[in-house]
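See structure below.
Of the protein chains in this complex, all but one are displayed in their positions.
Here is chain A:
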């Protein structure tokens, strides 16, 4: 068990920020740390907390140190504070301070703006762990369980990263915000998480894979834009988090991919060519492709909502202040200030979705969302390749941005997945084909039976092509504690 009285902040908390020398942060962390441990302990069922999990720990940021694999009990995981190495003479990459030296301290005028961005980012990190807390009970394999826990501990570390920034740079306000990050709880009526999608349950493993593919990718895009921050410590923190985030999306993409693979296999084995022969396919205990499309529709559209309004003052302020850049800001060839540029966004005119030009500054959210969509399309193409390999006539598609939205100009309007306005009746009729129904949920839930034997996989999902850390197929990724 972690000794909370005598935490050595250089050994138990891997860091490259000189934690043991930093009196101010140490004092704050000492106060915050027990609350974090309590939060973790109350979260995931005890027998998993006591299990030995083959996890990757980042102990330093150099290529050798950032992925150390070993068995560890999760409460003893070494959540570290790691920033990507400082780039010498880095300058502010965008906005009105473009080209000036990057800030190493918080500029007073942007303190609140920065704090808010960090708090919002920080709030999503523990939220997803909360959403996924019970999934281990139905893990389709020890391999998947291990991946889940890897994602969880790293989200925990991301929380640490944000808390470090709050403690280090935002004084008493920062400490209070750090406490509130533990006070809010996903789905809580009392104090819900800040963003809607992070208060939805992750009820099953397909949801988890979709979540890590689509929603973590929103996280990735947010981190990418914060990695472009003129506030250097934030930029460095986010750059390092991105290396971990890539693994989360890998878990999502391969998870969905393996589900698809298994479905195609079973269809072939049983001579089923029609992907819409749902009853027969389900009779065989795998998830039909149309249902996977429905899950995709749901998670993709929920994630689009996370990007906020099409035209946003906050995003414009943050960009202009040099606090938050665009995806790959440095590779974009424009003036990085955008004071007279425009950008094309969707708008609603006479009930129809149309594209129009708006000042580029106010469309920063949209631009990031467009980059997101392009990024998300990549994996969808690879999923289609799997189906193609089996010669099944089916293709996954990202729905139109107007479909099933709760935020922005299309919010709560009856658009179909093609982006066409339909009547209320058509919408009601189409909905069971576009989004998972309760019955679909029941079916997926019926498949969610744990498979805890090393090297074994639940029927609905194919094994991975390669193991984690190149381990063999029957490797025991989690040594379950049997209390």
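Just so it is clear, a residue touches a chain if its C-beta (ideal position, glycine included) is under 8 Å from a C-beta of that chain, and two chains touch if they have at least 3 such contacts; residues count from 1.
To be clear about the criterion, contacts and distances are computed from a predicted model.
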| item | value |
| --- | --- |
| Identity of the absent chain, which is to be given by its UniProt protein name, from "2,3-epoxybenzoyl-CoA dihydrolase", "Putative ATPase", "Tryptophan synthase beta chain" or "ABC transporter ATP-binding protein" | "2,3-epoxybenzoyl-CoA dihydrolase" |
| Which residue of A:16, A:186 or A:320 touches the chain not shown here | A:320 |
| Option from A:192, A:419 or A:450 whose C-beta touches the chain left out | A:192 |
| Of A:42, A:96 or A:201, the one touching the omitted chain in the full complex | A:96 |
| Of A:183, A:352, A:389 or A:459, the one touching the omitted chain in the full complex | A:183 |
| Contact footprint on chain A, counting only the chain that is left out | 96, 112-113, 116, 180, 183-184, 188-192, 194, 313, 315-321, 339, 359, 361-362, 364 |
